[in-house]
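Below: one structure in structure tokens.
For this depiction, one protein chain was excluded, whereas all remaining protein chains were kept in their positions.
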Amino acid sequence: MHYEKIFEEIFRDLQKKEDKGEVATYIPELASVDPNQFGVYLKTVEGNGYSFGDAEKRFSIQSIAKVLSFVLAYGRLKSDVWKRTNLEPAGTPFNSLLQLEVDRGIPRNPFINAGAILICDILVSELENPKDEILAFVRALSGNDSIDYNPRVAQSEKEMGNRNYAMIYLMKSFGNIENKIDTVMDLYFHLCSLEMNCKELGSTFLFLANNGVVPWSGERILSPSRTKRTNALMQTCGFYDEAGEFTFKVGLPGKSGVGGGIVAVHPGRYTIAVWSPKLNSKGNSYRGMLFLEQFTTVTNLSIF
Amino acid sequence: MHYEKIFEEIFRDLQKKEDKGEVATYIPELASVDPNQFGVYLKTVEGNGYSFGDAEKRFSIQSIAKVLSFVLAYGRLKSDVWKRTNLEPAGTPFNSLLQLEVDRGIPRNPFINAGAILICDILVSELENPKDEILAFVRALSGNDSIDYNPRVAQSEKEMGNRNYAMIYLMKSFGNIENKIDTVMDLYFHLCSLEMNCKELGSTFLFLANNGVVPWSGERILSPSRTKRTNALMQTCGFYDEAGEFTFKVGLPGKSGVGGGIVAVHPGRYTIAVWSPKLNSKGNSYRGMLFLEQFTTVTNLSIF
Amino acid sequence: MHYEKIFEEIFRDLQKKEDKGEVATYIPELASVDPNQFGVYLKTVEGNGYSFGDAEKRFSIQSIAKVLSFVLAYGRLKSDVWKRTNLEPAGTPFNSLLQLEVDRGIPRNPFINAGAILICDILVSELENPKDEILAFVRALSGNDSIDYNPRVAQSEKEMGNRNYAMIYLMKSFGNIENKIDTVMDLYFHLCSLEMNCKELGSTFLFLANNGVVPWSGERILSPSRTKRTNALMQTCGFYDEAGEFTFKVGLPGKSGVGGGIVAVHPGRYTIAVWSPKLNSKGNSYRGMLFLEQFTTVTNLSIF
Partner (left out) sequence: MHYEKIFEEIFRDLQKKEDKGEVATYIPELASVDPNQFGVYLKTVEGNGYSFGDAEKRFSIQSIAKVLSFVLAYGRLKSDVWKRTNLEPAGTPFNSLLQLEVDRGIPRNPFINAGAILICDILVSELENPKDEILAFVRALSGNDSIDYNPRVAQSEKEMGNRNYAMIYLMKSFGNIENKIDTVMDLYFHLCSLEMNCKELGSTFLFLANNGVVPWSGERILSPSRTKRTNALMQTCGFYDEAGEFTFKVGLPGKSGVGGGIVAVHPGRYTIAVWSPKLNSKGNSYRGMLFLEQFTTVTNLSIF
């Protein structure tokens, strides 16, 4: 299909409407991003790629990285991750402590902040050098060795991370954190600081559209069953308290980040990564969601 | 495929394990059901049907009917239903008032009790004779004119319906109910009392697997876009606070009822209805969920 | 003491400041009250009375009546009221369902709406003709046979009572309501419609300042221990989620109503009733609270 043409048409259509979102401002590195940038990239499991706009410009992938740390833990864990985190949609904003207290320190799912911090605690327990191994894992998935953390972003996240510290201390008070808080949080803040562009994102997630195998390398990352489950988890929990909205309008499993990126997966077919920095009130890319809604409507390429 | 054979194998496998569920006991009509009954039926969009066990024995479909009343409202409404109900997963049990108060009388989605009551209020406003018209709608979808309400179940539901009354009064206090409470609740309790068997359920829901069109009659029930959205809504909201679990393990949009029935939809392919009366602690069929999990795992027929 | 002079001075002082409150508007009978009326009455246990302003003008005492129905139940109950209602401050607005659900149908205390409805249920169980007997009880306490319900107010309360209906149905769903809902609610709405003036209010509550005995008649209403406990309950629970504020600033047990009335008790000494229709954001009389704060500060007549 002529995806580039479709991309351009949808983009033009979006240009006619006001971008009602707001760039994230809680750290200077996000606040200073040019809000008018826009990129999209679709990659099929057969290896064909289609891009538009700023698809090769890197941005802070933020919470999108929570899928990658989860997959790393899920793929190698002997112990049962589901004893330490639940897998239900949260129904509340992404950084709520209410639910974490009611649920006695068990995060609702691994894609909200508390759950991703918990996965970091698991990785600190499991890996020799978790920061390096996550990076190696992401580089292998994307086939790109220049992907890296942004240390200034990691530092800013730490400085603004009081609420995340509140969460890890609360989980620790319930006995659900094994390692030193500073070690776990250092990993978490670095994870949030990963930078990729749309092309790299689309390539990195392609194994989730390909039954758990990286198409170009043939490496199996997850079993078919766990691949299915990871996609299912993105479907119900990938968009904080807007997971229903995204499922309803876009109809693909996906994950967003406050850097304005969204990656979505059509199992058996393709991945699509879109980037537009302005966020809606729920913290998801305003134009990114509209773009994907129109894309799956025009192409009739949702899973539902 | 030899679905009957797969059904039998999975059933035998389940027979080896204890059925840890409990039959619903809040009304006598459900409490007295033989708990060991089990039926399953799969119907493809091409019209092929595969059944096993008590697939022709009728049971109380209970909350499964909430999808049907929603579709009836969604397909004909000029006004915007999404101003009166949200579409996010609830994250709390199906009959919680907590969230309804925090959200100022707006139900989280049309498939929890409060949302289904709200849809009944809409139908009372829109239809001349809503009880008859719902029945006519269901009969037309299933191609079976003997489907009916069970008046004793409706009466028992009313007698045990204090919490549902609490919800409608709370919604009314926020101005989100238009009609007389007794009229709306009478419709709601009758809706819950619909009885079908697995064959009828599978046939009734087939339009959702067929892009919105009833295969045998060619009648369009919903536009393709609204069909997709209804399936998406079942995916995120069809199983109360176990929607994530069902999505994760089964990987199909579906809806359950406390009568022990579950219906699931594979868009473009088939519907599958399963019935086993014992419920897990979340109110969903214990064996029904296990059966569907094994079925989509064995056949690799999930959407993810 | 020259209480009238003190009353006048405080009143003049209040006149200089803006009355920032708003008259209750949810029923027409309250919305149409002249907002500038102001009355106060102090009565000592020795029988001396001091009044100022509109002290003989009747108004809707609303929730103040919840103390009277509670005392009637508490004084004659063989069974233990504390199995059916708690006695802790609510910490949430007066009509919250959140807490009632978390506490499984047990109201936080008998002075919030849910608790007062529960007391009505107890009175319906205990009394032959509760509506008449409450009226007889209040008339006996005040020594005034012309005190009565206002049927138009009772009717308006019923029409606007959806949230109260939500509460009673929720309590019933937990098995904490024994009688027919309409009977209980009819009593509750009538209770809210009682009308008194400041003089009558001050006289009616005087037994609570006099160790449980009506001074002029010598009739014992409550034992000394239960009198102490009723005063204690007013202290912690008499002002919805502003109980701390009232205790802190005024330092007397008391009870307010949305008609703008407040009655307070100084055990062993006096009662004081004040009326000013405009309410603060918590539903308590704006000027009434300021008046009592200044009064106990000037006279140093608080219990703390």
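Labels for the chains are A, B and C, by order of writing; each one numbers its residues from 1.
In this section, a residue touches a chain if its C-beta (ideal position, glycine included) is under 8 Å from a C-beta of that chain, and two chains touch if they have at least 3 such contacts.
These numbers come from a predicted model, not from an experiment.
A.B. asks: In the intact complex, which of the presented chains make contact with the chain not displayed?
C.D. replies: Answer for the hidden chain's contacts among shown chains: A, C.
A.B. asks: Touching the left-out chain: which of A:23, A:77 or A:97?
C.D. replies: Considering all chains, including the one not shown, the answer is A:97.
A.B. asks: One chain is left out of this view; which of C:44, C:173, C:197 or C:231 touches it in the full complex?
C.D. replies: Of these options, the touching residue for the absent chain is C:231.
A.B. asks: State which residues belonging to chain A touch the missing partner chain.
C.D. replies: Interface residues of chain A facing the absent chain: 96-98, 101-102, 162-163, 165-167, 169-170, 172-173.
A.B. asks: In the complete complex, which positions of chain C touch the hidden chain?
C.D. replies: 86-92, 99, 108-109, 224-225, 227-229, 231-233, 235-237, 241-245, 247-249, 251, 253, 267, 297, 300, 302-304
Operating definition for what follows: only the chains that are shown with their structure count from here on.
A.B. asks: Looking at which chains touch, is this a line, ring, star, complete or other?
C.D. replies: line
A.B. asks: With centres defined by CA atoms only, which chain is the most remote from chain B?
C.D. replies: Most distant chain from chain B: C.
A.B. asks: More than half overlap in residue numbers between the two sides of the chain A-chain B interface, or less? Answer same or different.
C.D. replies: Same residues, largely: of all residue numbers at this interface, over half are found in both copies.
A.B. asks: Where the centres are mean C-alpha positions, what is the separation of chain B from chain C, in Å?
C.D. replies: 48
A.B. asks: Indicate the whole-number Å distance between the mean C-alpha point of chain A and the mean C-alpha point of chain C.
C.D. replies: Their C-alpha centroids are separated by 55 Å.
A.B. asks: Just curious, how far off is chain B from chain A if you go by their C-alpha centres, in Å?
C.D. replies: 32
A.B. asks: Mind pulling the chain B residues that touch 2 or more other chains?
C.D. replies: Residues: none.
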